[in-house]
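What you see is the complex with one protein chain gone and the rest in place.
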Amino acid sequence: MAWSDVGFGEIAPAVVLERVGAGGHGAVNLFLGVVRDSNEGRPVSGMEYEAYEAMAREQLAAIVAEAERALRGGGRVAAVHRLGDLKVGETSVAVAVSTPHRAAAFEAARRVMEEIKVRLPVWKRERYLDGSPEWLGGQAPPVGAGGDRTREDRHARVGPAGPEA
Amino acid sequence: MAWSDVGFGEIAPAVVLERVGAGGHGAVNLFLGVVRDSNEGRPVSGMEYEAYEAMAREQLAAIVAEAERALRGGGRVAAVHRLGDLKVGETSVAVAVSTPHRAAAFEAARRVMEEIKVRLPVWKRERYLDGSPEWLGGQAPPVGAGGDRTREDRHARVGPAGPEA
Amino acid sequence: MRVSVLLFAIYRELAGTGNLDVSLPERSDVRALLAALRGRGRLSALPAEVSVAVNRQYAEPGTILADGDEVALIPPVSGG
Partner (left out) sequence: MRVSVLLFAIYRELAGTGNLDVSLPERSDVRALLAALRGRGRLSALPAEVSVAVNRQYAEPGTILADGDEVALIPPVSGG
């Protein structure tokens, strides 16, 4: 069963790995996003993550459910995103996938990360050692129901002189 | 610094993750190979791994060193392969990569696994619940110095009526 | 009708608040809501294109709103 969470607690890789089990599956892939100590040359002291929490939980649950359904050969997917103040070296996101064969595990974990980067309503602000915190540039999410990628060619965002829908 | 080991102790994912550190790198990918509970429909009770140990250590060290050198943006690579009798659900191989950006971490971990499958002198034998143990089919390794892929088009193996070199 | 507007990250800082109650004519769409928001002082600086979620689903400019809807203005996301 797909599993996901968005919350303020520390992320333990072992716990995320447990969520995808092991017995029936020969391959496990785990991806961790970690707070870096610099960004474009500026030293970073930490990162602050803000979310539209209720929606982020629903979106992450949808992302892992879609990824698990896409595993034709079977397997399990789990993901967790952390919020709040993180220090350098702490884990902000973890994605784990177990599958019978390794290519599918790599591919699904990569895909979940790509979806998180595009769809999850989460924003991060870096705290620099040499200046005030700054929101980082991000990706404009798609329109329409989560995961309905076929609608991306419609008007993704609303402008002041937006076209008729 | 690249790190690798081939041995009989249990593999702890956290230990392998520690080997690739975290501070400077935003992305970590971990791959685990786990003993499956069945193979082509036959129930499996466990797996026995045999190696040409001295050579396997040298080959795995070369594989991770090559993979780390190939990380243009920097990063670290670690890998460990376990030998001996493993039960279903136990980890036989672990590969960890840390990089500044995630695509390189996925790619390097996948590449290390591919090299392990082709080059590491390790053989596994499945113990079935319904019959005697069997060596599994594998891949014929390349000829020539480890990692010298340009020589693969030469005579890869020696037959009884092998051509002149 | 009234809708509840949630603002996050840079949009929250722009508005000086994380949520607003907005009165709109019945059957207004997302585009009309954004036009109304841009008529307010600080939110006139909203970028030309704004992603929106209605009741926690990404919505389209023509999505029709209903009384009590929760409408979130979603800045470019940067999770991970």
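Read from first to last, the chains carry the letters A, B and C; within each, the first residue is number 1.
One rule holds for everything that comes next: a residue touches a chain if its C-beta (ideal position, glycine included) is under 8 Å from a C-beta of that chain, and two chains touch if they have at least 3 such contacts.
Predicted model only: the values in this text are computed from it and were never measured.
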item: For the chain not depicted, the shown chains it touches; value: B
item: Residue, one of B:H25, B:H81, B:R110 or B:R127, that touches the chain absent here; value: B:H81
item: Residue numbers in subunit B that touch the chain omitted from display; value: 33, 49-52, 54-56, 58, 81, 92-93, 113, 116-125, 135-146, 151, 154-160, 162-165
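Criterion: only the chains that are shown with their structure count from here on.
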item: Other chains in touch with both subunit A and subunit C; value: none
item: Cα-centroid distance, subunit A relative to subunit C, in whole angstrom; value: 24
item: Separation of mean Cα positions, subunit B and subunit A [Å, integer]; value: 28
item: Between subunit B and subunit C, centroid-to-centroid distance (C-alpha), Å; value: 51
item: Interface hub residues of subunit B, defined as touching at least two other chains; value: 102
item: Where subunit C touches two or more other chains, by residue; value: 80
